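Right, one structure below, let's go through it.
Certain chains of the assembly are absent from this excerpt, and the rest are unmoved.
Chains here go by letter, A and B, matching the order in which they are written, and residues are numbered from 1 within each.
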Amino acid sequence: MLKIGEYEFNSRLLLGTGKFPDFDIQRDAVLASETEVLTFAVRRMNIFEPSQPNFLDKIDLNKYKFLPNTAGAKTAEEAVRIAKLAQASNICHMIKVEIIGCDKTLLPDPIETLRASEMLLEEGFTVLTYTSDDVVLARHLEELGVHAVMPGASPIGSGQGIINPLNMSLIIEQSNIPVIVDAGIGSPKDAVYAMELGADAVLLNTAVSGANDPVKMAKAMKLAVESGRLSYEAGRIPIKRTATASSPIEGMSF
Amino acid sequence: MELLINGTKLEVPKTIKTITELIAHFDLKSPVIIVEHNEVILKSGEHEHVQVQDGDKVEFVQFVGGG
């Protein structure tokens, strides 16, 4: 059971909603993933295109918890404003602090991220913070009281998976709050790996929406997260340099 | 009257008195419409009560796909 703030989830897969080929494929992918948490971005409406379709029309709003992000913010103050706008929607259960510090790599700004998390906690939000894999920064975020830390595996949308498994596992070991691996997951093997390291959950978007078959990939990711969690609980074998026979030696010399 | 809506100056009929009427005027249909009126973010319940006047600044914001 994954617990974030006051919420409890059976699924350990959080899904982004960007860049799907179309809303029908997206709905099917969301259903196939069996996710219970959907992220969104907050953006100005185009008032000259009155009836723009919106993915929210495609799903049962009561079946999901919503995690809008503060993407677009470059400062803590901008992030807080976006969070408050999201809050006014009445379907903002949690807020994903995302403050980009580099347009090319979309890597987070540790200073503004820390400030925004503190300000949003004071405002009473349930705060999930997207951060780099800086181990001490993750601890500072936990000390502030964030409800989950979400270290990036690699740059957003890069599909490089977990570049630094050491930092990731150090963050997991030190944390008393959920650790959600966010950004950079490229395929199910990355998701399994994150869960095997002991992550509480995985948040991904492009790996599913950008796959040739997003619905099938969503199913694959669901299985991957379950498999990785089971593996973590089951306790994997140690890695050895030399071999260990699986067939017995006794009774061989016949 | 003239309003500054999402950063653009727009002429709208004087007959429009509230945010709700303004939303109707533009036929905005998003399941989640978030409104900021003169720098103040409105609760969804407030839309029908909040009066709009000439020169007001209004932001219409929504949820879109994001990761």
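Observations on the model:
Here, a contact is a pair of C-beta atoms (placed from the backbone, for glycine too) under 8 Å apart; a residue touches a chain by one contact, two chains touch by 3 or more.
Computed from a prediction, not measured in an experiment: that's the story for all the values here.
Summed over the whole structure, each shown chain label occurs as follows: A x4, B x4.
Following the convention adopted for this analysis, only the chains that are shown with their structure count from here on.
On chain B, the positions that touch chain A within their shared complex are 5-7, 26-36, 41-44, 59-67.
Of all the residues in chain A, the ones that touch chain B in their complex are 16-20, 26, 39-45, 47, 50-52, 54-57, 61, 66, 68-69, 71, 84-91, 156-157, 183, 203-206.
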